[in-house]
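Here's the structure we're looking at; comments come further down.
Removed from the display is one protein chain of the complex; every other protein chain stays in position.
Labels for the chains are A and B, by order of writing; each one numbers its residues from 1.
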Amino acid sequence: MKKTTEITFKLNGEIRNITVNNNDILLDVLRDKLGIKSPKCGCERGDCGACTILIDNKSVRSCLILAVEVDGHEITTVEGLSNQDITILQKNFVEMNSFQCGFCAPGVIISTHELLMNNPHPSKEEIKEALAGNLCRCTGYTPIIDAVIETSKKGGNKNE
Amino acid sequence: MNNLKYVGKPVTRIDGLEKITGAAIYTDDIEFGPNLLYAEIVESTHAHAIIKKIDTSEAEKIPGVVKIFTGKDFPFKFGLYMKDRYIFAQDKVRFIGEQIAAVIARDPKTALKAAKLVKVEYEPLPEVFNQIDALNNDSVIIHPDLGSYEHVPWFFPKAGTNIAHWRKIRKGNIDQGFAEAYFILEDTYKVPRYAHCAIETHVAIAKYDLSGRLTVWASSQSPFTQRHLFAEALSSLGIQHKDVRVIAPHVGGGFGGKAGVTMEILSAALATKLKGYTVKIRWNRAQEFYNTYQRLGVVAKIKMGVKKDGTITAMQHQLYWDAGAYVEYGANVVNAAGLSAIGPYKIPNIYIDSICIYTNMPPTGAYRGFGYSEFLFGLESHINRIATALKIDPVQFRKLNAIKEGDSLAYGAEMNPNGLLEAISKVEKEIEWGKKEVSDNPKKAIGKGFALFWKAPAMPPNASSSAFLKFNEDGSINILASAMDIGQGFLTVMAQIASEILSVPVSKIRVENPDTDRNPYEWQTVASHITWSTGNAVKQAALDAKEQIFNIVSKTLHLPKDMLYLEDEAVKCYTKKNFKLPLKDFVINGIQSEDGTYKGGPIIGKGVFMPEFSSTNSDPETSQGGHPNVHYTVGAAAVKIEIDKDTGKIKVLKAVEAVDAGKAINPDLVKGQITGGLLQGLATVLYEDIRFDEKGRMLNPNFTDYKIPTSMDIPDEIVPIIIEVAQPDGPFGARGMGEHTMLPAAPMIANAIEDALGIRLKSMPLTAEKIALEYIKTKHK
Partner (left out) sequence: MPITHEFEYYKPDNWKEVTALLEKYKGKAKILAGGTDLLLKIKDDIETPEAIIDIKNIPNIDKIQLENNKLFIGAGVTFSQLINSEIIKSELYLLWEAAKTVASVGTRNRATIVGNICSAVPSLDSGPALLIYEAIINVISANGQRQIPISEWFVAPKKTNIKNNEAVVSIEINKPTKPNGTCYVKLGRYSGEDLAQAGIGIMISDNYSYKIALCALAPTPKRAHKIEYILNGNQLSENLINQAKQIISTEISPITDIRASKEYRLHMASVMLERGLNIALKRYNGEKIEPFNYLGG
């Protein structure tokens, strides 16, 4: 049985080429093989959103994706958003004390980043819906939503 | 308290940037290199059984398996307040999920694969799953050796029974109290177990190096307590405390679940048998649900007597706690609740029994609120019903009976300064209490509910905090303390305290995460006592540094010490207008005197805080005497809801909560606790619903079926109100409030439901289904 596959993909702007086991989960490969620690494992079932990343600019739950599936695609994680200058959205998250323990933050940042890419001036309802798959146990969500509203007021989310 | 520059301001969190750039390191993010081994735990599938045989032969054949361990490799007990727990099950298992064996392998997949092949043979024993049954004379006894267990002196186990601890409060004359009552109401309220659901699960990684030094990295609220428990449990290996190091990186949520010791001891113990290696255990979400602490379940029987004008004359409060198979931590919840089960009220005649009962259910321990959410549900519901029966406004009733500074507590000590009446008034005004609102949709009913809350830190009388504060060459500061920022903002608040005293801006202060080698002692980050306790330690460390600064400046530069002050990171002098010596000029290098020699050296402050007025000395039969609780934090809350009469679904239109923080060192962070805590509390009453089957197996150990709030579930409006009646012994008057914010949620919803629909529900959770079906029943009557 051929248990491994070679894959080529773009990770935060850089082309990568690795061999993975067919049964490797994308989240595990990102964290354990590629040094990408921002997506977290919270539930292994796609319920909590802590593992959320962008594939071809769409948010997905990396704990329910096989690494082999990303061959030929583009992955963006918070490391990719932060490695030059942080985005306005990230800056507002800091200034408005939006996060507490911070564990849900990478997933939330990816989901809200996607929202603002597609909809620069979302309503509060639209923000809530975009966040509905990211569980946060600490904040009660309000300070996160407020930061997104603040970002959209200032003309959307771009790198600083 | 005027002119504070940093304290009392909504300063930006100092760990914010780390967390939103993805730089923050949590325990599972740390890399350990090729010598990292993975452990998968084999768990019991029976709730109560003798282990007859563990067959590891098939598992051992899997390539990549290094070793398999079982209970016989670790015949050690451990426990925080009572030593009733084992690292691995010995002869018996006592709950489904209890750890029986560990498979160690070179990669996680192999460990998981091999663990599935370990075969265990059990001889089932009779099981008991609820606390009332466990009290029956014919119930199976879960800990037959209870009488020989070590425990703290203020616990009272009953050997030969399933009662692990019994806290009794007897004050005044209960019979007389009821005889004086005009009206008496007696009823029972039920609260099930709940799960913390921090988004990060427990992770612990341990290394026992070739020289016999044990290092543990853990997602933890309690690095020092964990170090102590590891050292105690493993003492037969000759391990001294100094050779055990616990490092606690950022924590992805705790809520009490990462306090004490649960699975962390597995990594620590296994490492000692794998010298030279590092071994990692990361709990999956299901294990996080059934094999870490759960919040205790309780059956509460309340009997309360009042005069015609509403004054409470007597209260009898029986709390029967389902504490699970091991209660080394859960028993203190029972204790804490027992001491405070009168609620924030002045009651002359009190009879409380708070009983900690073993069952074959998962172990229980600290959960935000520590028993107070559990008993306040019944108490605040009961109070409302009495008020309503007497046709007294429920808020008026509460004002009448509210406990005041100096009033006697359940155990005889005096109540501390508090803003309870102010909290009640402000909440009453904000929710427009008394104004009945009607929905223009005939299918909906609007109701309002009110509740008071209080809590004291539940901790040993000698729990302490300490801190080091050191300056750097550029005048920036590192503070080392071992409390944990579990999200509440502890790091930032400590920086603000130091800033205020030393005039160094918060942006120039770094507060480190705990490392028991480097940071000084902290008991645990629990009990909402860190702002008060560690805050005092940090304040003292800053004052100590300031004292050293003034000493060296006054001595070397011949200035009057009492005329010196700090401003803008420099030493200045009231009597010498132009004098300004920047801190960075001497905090490492000292000050040069006239003869060219240097005086001083690195400025390093030290602070220690341990309350010296707390004691657990009291009569075991009455709990009178002693001063077990350092102080209470109080508050009031109200909610306005809209219920769909057909479906039972509740929309929270407005939630108002006032909490007396003494001094809100960072108002933003206090508001953050209110918003987050309220939602967590509302979830327990509205839709979090733990289920077990008849054999003790948890049916919903996942987020698909144990529902925690999403962004779609937030109340339409939350109004946080900060009350500030200073805590005399708190830093700048502060006292803790982190747990408190979820306490009033359940009873105020129950009260609002009664206001809206006229039905009283006494068993949590109050789901849409329960409301709808109960409402149909009452409509038909």
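Some notes on this structure:
Definition applied: a contact is a pair of C-beta atoms (placed from the backbone, for glycine too) under 8 Å apart; a residue touches a chain by one contact, two chains touch by 3 or more.
Quick caveat: nothing in here was measured; it's all calculated off a predicted structure.
The residue from B:Lys444, B:Lys695 or B:Arg760 that touches the chain not shown here is B:Lys444. Only one residue from B:Asp209, B:Asp585, B:Asp729 or B:Glu769 touches the chain missing from this view: B:Glu769.
What chain A contributes to its contact with the hidden chain is residues 1-3, 5, 21-25, 28, 44-46, 49, 52, 58-61, 64-66, 68-69, 71, 111, 114, 129-130, 132-134. Along chain B, the points of touch with the absent chain fall at residues 108-109, 112-113, 116, 284, 443-444, 642-644, 646-647, 649-651, 686-687, 689, 691, 699-700, 704-705, 707, 709-713, 767-769, 772-773, 776.
The rule is short, and it goes like this: only the chains that are shown with their structure count from here on.
One simple way to say how far apart two chains are is to compare their mean CA positions; for chain A and chain B this gives 30 Å.
If you check the complex, the residues on chain A that touch chain B are 23, 31, 35, 37-38, 40-45, 47-48, 50, 77-79, 82, 86, 90, 93-95, 97, 99-106, 109, 127-129, 131-145.
Of all residues in chain B, those touching chain A in their complex are 10, 12-13, 15-26, 28-29, 31, 109, 196-201, 250-255, 282, 284-285, 485-489, 668-669, 672, 675-680, 702-704, 708-712, 714, 718.
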